[in-house]
Structure formats: structure tokens, C-alpha cells
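All protein chains but one are shown in place.
The letters A, B, C and D name the chains in turn, as written, and every chain counts its residues from 1.
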Amino acid sequence: MHINWFKYSSPQTFYPLAGKMIPWFYGLAVLFALAGLYVSFALAPTDFQQGEAYRIIFVHVPAAWMSMFIYIVMAGWAAFGLALNARLSAMMAQALAPTGAMFTFLALVTGSLWGKPMWGTWWVWDARLTSELILLFLYLGFIALQSAIDDPRRSDRAGAVLALVGVVNVPIIYFSVKWWNTLHQGSTISMTAAPKMVTIMLLGMLFMALAFWMYSIAVALVRVRCIILERERSTEWVKNLFGEEK
Amino acid sequence: MNSVWFIVLRRELLLAMRRRSDVATTLFFFLIVSSLFPLGIGPEPAVLSSIAPGVLWVAALLANMLSLTRLFSSDFNDGTLEQMLIAPQPLIVIIIAKIFGHWVVCGLPVILLAPIIGLQYALPNDVLLVLFLSLLLGTPTLSLVGAIGAALTLGVRGSGLLVALLVLPLYIPVLIFGAGAVAASQHGMGAEAHLSLLAASSILSLVLAPIATSTALRIAVE
Amino acid sequence: MNSVWFIVLRRELLLAMRRRSDVATTLFFFLIVSSLFPLGIGPEPAVLSSIAPGVLWVAALLANMLSLTRLFSSDFNDGTLEQMLIAPQPLIVIIIAKIFGHWVVCGLPVILLAPIIGLQYALPNDVLLVLFLSLLLGTPTLSLVGAIGAALTLGVRGSGLLVALLVLPLYIPVLIFGAGAVAASQHGMGAEAHLSLLAASSILSLVLAPIATSTALRIAVE
Amino acid sequence: MLTANNLTCVRGDRVLFRNTQLQLKNGGLLYVLGENGSGKSSLLKVISGLLYSQEGEVLWNGKSIRRDKEEYQSNLVYIGHQNGLKDDLTALENLMFIARLANKDIKDGDALGALDAIGIKRCANLPVRVLSQGQKRRVALARLWITNSRLWVLDEPFAALDSFSIDSMASRIGEHLIGGGMAVITTHQHIELKSQSTQTVRLSS
Partner (left out) sequence: MLTANNLTCVRGDRVLFRNTQLQLKNGGLLYVLGENGSGKSSLLKVISGLLYSQEGEVLWNGKSIRRDKEEYQSNLVYIGHQNGLKDDLTALENLMFIARLANKDIKDGDALGALDAIGIKRCANLPVRVLSQGQKRRVALARLWITNSRLWVLDEPFAALDSFSIDSMASRIGEHLIGGGMAVITTHQHIELKSQSTQTVRLSS
């Protein structure tokens, strides 16, 4: 995402550019994933407490990181779109949301899968878990709102307002949930069950995070291309495009 | 007779498809409401599982009730209801089809999701089964009775206090038996008595509610 | 400026008087949700009073949210909203007046009723006072934030539940601090920290929410 | 044959009409005229059985319409001020539903033909929500092209229509009347309709 968006901010010029970039990002994603998998399954040692189950961390933690990171990026695009009336950035926000929701869901599922052997339960109302769940709701609200409005301009702008309100609220939620937990209860099970981070594990998670990141970009670009086609279907250049391909 | 049933049902489902977000939203609403309680009450699993029956049932009831308010209002506002009243088809059948469509779209998903949320409250499997059954047997009553309320609120304005007084208390027995069934099985007692009461009330309301609803609708249009 | 505030507020209150049932329904809803739990959970005072803060706060929050969905929708459907948008008056002031009117009609009665219901849960007097204060300071945030959701979903299919999906996650901090305040005073700790956080969030949302709402309304009408 | 005896309708404190007599034979057209608020729509609703009249009865072939509902209602088309369309369904879907509700088993093709006749075939697959005022009205009126009901009760069928659609509506009503149908119509516009016999009821407020 380090492209000069201003230059390519017209959907028409961006469409072919995105088409060219997609394979590269997919390629990078595969490379990083291979490296990450190698590190995490071959190099990283078996944990003496948790056995092999702990390896889920290599999916869980990067997914959790991405879930939060993508929300901020998405809100950024949305704000940009609302303020400058830039169509393409609104489309980017729309394209990112499903991926963000997917990673949030992945973090929740892997966490629960991990929680069963570790804590003996699928779910506890812990601060981190709770705020991740709320993040999922925020994503779903955004997606539901956008899909409920047909008019693209309106759905972009309404989605942007919601994303901005949500982004103001995310830190508030995060801290309130933390305080809530520490304020009223004795100890439930906490994250101390996690193993000490040896460097090799950090490396593995890093590679996986990079892989997820590249994958997110690639998928977002694919999706934004679809959105562009759908929205601009009545314009000349889209008609030409399909005229040529046939 | 059969065919108008299908036509109306088909239309309800078509409308639901067009606004898919409605269906999804019922589910998420249920999910969110049932996650609000732990946030308000605190995360201790023992407390949570003791309130789980009440919480899940209230959440299901709310999800059902919220979506019910729109059961007739859009048909009323755009004039479709008038057309239904003067159609050469039995009104009762049309009404039952509408209620059934609503239940399929808004009730069923909640019933299917509830056990999964029950997991969050650390309910054991047999209790989850009872939860599922109690919702399956209880929600039809909610939809049917709610339809009366929805029809009454169409016409009666101002004096709608009466409506609230009439309909909301009718929900209470369902809640008590429903939550009671789950709580009973939680405490290792049989839930059959509760469940059969729920079933009985569903059957009773299937017989009576559509008649009351159709009368209320005629009044509303006049 | 002041005067349009009063004009809009007066109209909101007048409308509420005309449809008293709306107000009554909110109250009944609150009553039923909060009195179901003692029925569903059993009469043990220790359990009841431990869940009281959460239950009462969740009930208040849901009651508030349910009534919010109608905040703008009737103005939107009959064209009054268009007139408000092109009135030579600051839209923000109109919006604040509407929200305030809504709070007076739907929020205030719940706030006043809550301590009475708290008695059922065997809460002592000082805790009841904190409950009252926490609701008084917290519900304005709910109304203000809820207005954004109501405005965003105007004219959107299935808006009732969608608004819940959008708004409930945003309500969570208020719920946590509100229920937290009551719980803290129950455990003999000071509730000031929580209460001042609630007040701060009300002020913050008083500043930000009307702006977001007015943007959302303009988007809705376009 | 539609007859009505001594119809009296009171709303609130006002008597809208009193002792109104109607008799409509095959091929007959009945204009209901009057100022705004004089009770035209109310009379049409009474005739359709939607509104209760304090006194008097409406008879279809000599039988009270409250008694022999199904027989009457399968011979009736009523189109009121409201269009009775669902915003989220397309024009075609709306028309199909309304026709099927009236017990007509029609095909997509017939419905498209009806939409074509009133000039909105192009909008057949648009959700009604995005249509203009007049286009919505036309969708509601399109059912007159696929019905074989004998009695048409139309409340201001010409309002909001442009001149092209007014013409096609007028000729469709004429066709129906020539074919022996009956129609009860209110309007504030002066539109020529061909019929075997035309009566006028004038309500005053």
C-alpha cells in the first residue's frame, strides 16, 4: 500500500494497475507463508508444557494483529473518502472490511480452539477476548450497513461515518474492557499460560504476519477491482474493456 | 387455500431475501444482546451459567419482538393490507402464512444459534438441547401472540397503552416456562413438564391468535 | 438559535403526549426485562443482588435503544426531515433538541423507575442512589450515540435491527462503567471514578455525536 | 349488478353522506365527484367493503357483500390512494403478487404485457423504491390489464399520471365498460371516458 494514490486515484487508471500488482502480492504472500511455516513447524521446538498445540500461535497472533491493523487502515480510507469525496478510497474501505472481519473471526476461532486444551473452556469473558469480539461486531456492522444501502455514494458515505465513530470508540472499548476486568473480579485464567517467546517464535509470527499482510493487500485489490467494475459498469471504458476481451 | 398460503409465504421469503441484512441482523442482535449481559454482570463463569437461561431467553424474545413490530406495518402503510383484506382468499390463511414466514426468517436462525451462544456461558450439552427445544416450542407462541399486538398497534393510537398492557404480559408465561425448562435441566431436574406447557401454549395460540389478528386488522383498516 | 431549540423540543413532547403508548411501551419493556430475572433465576437474594447492576443497566440500555430507532424515521417518511434540512436554522440545534426530547420522554422515566425496581433486587439505599446517578449520567451518551445509528440507517431496509447492530458495540463502554459504578458501590468501594467517566463520555458525545448525526442525515436524504 | 341502499357514513362528528342510493348495471360507469374531504374515498371504501357504513347495505347481484364475501371480492378490483406496492420488490414481482392474491394465475409474460401497455416495461425489473411518483402509480394501475373482474373501483386513477398514461388508462377503462364491466371512479380532472351509461354522484361537504 505504498503507492502514490493521488496519481492513480481515478478508478479507470487504477483498475489495470491493480490488476498488475495482484500477482506480486500473492507471490509475496506465498513466499512469506512458506518461510513462516518452515520456521514455525520445522525450526520452532515443541513446547514442553503444551506440546504441539501451541503452534496455533503462529496463526492466532498474526491474525489478531491484522484484525486491528486493518480496521484502522479501513477507517483511514473511509475518512479520506468522506473528506475529499474520493471514490476510490471509499471503495478501498469497502474492499478491506471483509478481510478484516475474516481475520478477526480467525483470531477468535483459533483462540477458542486453543482455549479448550489450555483453559478447559472455549470462551472466557476476558478483556482481550471481549474486545476482539466487539471488534468483530464493528466490522459486521460496517459490512451490514454498506450492503443494506444500494446507492453507492450513500453507502460509501454512511459507511465512512460509521467507521470513524467506530475508530474513536475502539481504544475506549479496549481500555474500558481492561478496567472492567481488573476492577471487579478476582483472577480468572489469564494469558500467563502462553509460553515464553523465544526469538525463533517471534520470527515465525513475523513471517506469518507479513504473509497475512500481503494476502490482505492482494485480496483487497481483487475486491476493489470488482467493485470498480460494478460501479462503473455503465461507463465507456468498462464497456471498451469487455469489448476487447470478447 | 393451499396456494395462497404458498404465494404469501413465497413473497415474505422473497422480501427477506431482498433485505438479507434483516435476517443476519436478527442473528447478530441476538448475539450482541446475549454478550451484553456478561459485560454488565462480570465474567465469573458460575454466576454466568446461573443466569444463562434467563439471558438467552430474554435475548431470543427481544430479537423476535423487535422484528415482529414490522410484521404488518409496512403492508399497512403502503396499502397492501387493504388488498389482502379484499382478496377473494381467506384472510386467516394469509395471516398464518405471514406469521410463519416471519418465524422462519427471524425465529429459526435464533433457535439454531442459541445453543452455540450457550457454549459461551459454559452450559453442558444436555442443557443446550433443552434450550434448543424450549425455544423451538416457545417461539411460535411469541410470534403468534406478537402478531396480535402488531395488528392492534396499527390502528389504535394514543390508547395503545392498552396494547402494551394486553400483549406484553402474555409473553411472560412463555418466558417463565422457557427459562424454567432450561434452569430445571441445569439443576438436573426433568424439563418435560415445562416443555409440554410450551407446546400446549403454541398450539393454543395457533388456534386463537390468527382469529384475533384478523379481527384486529379489519379494525385497523376501517 | 435558542428558539428553534424550544420549538423542536416542544413538538417532540407534544407528539409524545399524543402517542402516550410509545412511552408506556418503553417503560413496560424495561419492567419486564428487569423483573423477569428474579422469576427465572429464583429468589436467592445473594445471587439476585450480585447480578442486579448488570441486569438493570442492560435493561435500561435496551429500552433506550429500542425507542431510538424511531427517532428520525417518522420525520424521514413523511418528509419533515427534508424540511428540517432546508430550514434556515442550524441543523445541529434541531438534532440536539430532538435527542433531548427523546431522552426526556424515554430516558428519564426509566431512570426514575430503575431505583424502584432495584428494591426488588434488595439493593440498599446508597447503591440505589448510585444506580440512579449512573443512569442519569450515562443515558445521555446512549441517546446521543444511538442517534448516529438511527440517522445512518434511515430508509435502509431492516433498519430496526441494523441500528442495534451498529449501536450496541458502541454502547459497551457505557454499560461497563455504568454497571461498574453500581457494583463498586455494592462492594463498598467509591463509585466516583466510574461516574466521572460516564459524565466525561456524555460531554464528549454531546460534542461529537450531533455532528456525526447531521452528516448522516444529509447522507440519508440525498 | 351493484346496488346500494340508504348508505350513510359518519366519521368523527361529521356525516359524510346520508341515504345515498346507487345502482350500477353492466357497462355502467359511476363518477363520484365532490370537493376535497367530501367523502369520495370513504364511499369507495364502503363499496369495496373496507369501511363500515352506519346504515344501509351494498348488494352485489342482490346479495349483501358482507354475506357473500368471496363471490364479491373475486369480482372486485379496488385501487385506492395508496398503491399497495412493496418498495423492495421489483415492479414485475409486485404485479405478479397482487394478481395472484386476486386468484389470477398469470405468467410473467402477461404481467410484462400489462406493464408495457401502461408504458413502464422498461422499469419492470427495478425495485419500486427507485421509481418516480407517477411510475409507481402506473405499476399499481397495470393490474387493470390482467384482471377479468367485473367491477373496478378506482380512487383518482389519473392523479400523478402524465398525459400519455392518462390516455392509455382512459382507453383501457373504456374497453372494460364496452365489454360489459362496471366502474366506480373519482377524479378531479376532466377526462372523457366512453361508456354505455354514465351516472354521477356528487357529494357535498
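In the analysis below, a contact is a pair of C-beta atoms (placed from the backbone, for glycine too) under 8 Å apart; a residue touches a chain by one contact, two chains touch by 3 or more.
Quantities reported herein were computed from a predicted structural model and do not represent experimental measurements.
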item	value
Full-complex contact with the absent chain, from C:Met84, C:Leu197 or C:Ala216	C:Met84
Residue, one of D:Leu51, D:Ile106, D:Leu126 or D:Ala170, that touches the chain absent here	D:Leu126
On subunit D, residues whose C-beta touches the chain left out of the figure	11-12, 34-37, 39-41, 81, 120, 123, 126, 130-135, 137-138, 156, 159-165, 188-189
Those residues of subunit C which, in the complete complex, touch the missing chain	3-4, 7-8, 11, 14-15, 18-19, 74, 78-80, 82-89, 94, 221-222
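The definition used in the following text is that only the chains that are shown with their structure count from here on.
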item	value
Selected interface, A-B versus B-D, where C-beta contact pairs are more numerous	B-D
Inter-chain centre distance, subunit A versus subunit B - centres from mean C-alpha coordinates, in Å	35
In subunit A, residues with contacts to at least two other chains	137, 140, 144, 148, 177, 180, 184
For subunit D, residues contacting two or more additional chains	88, 127
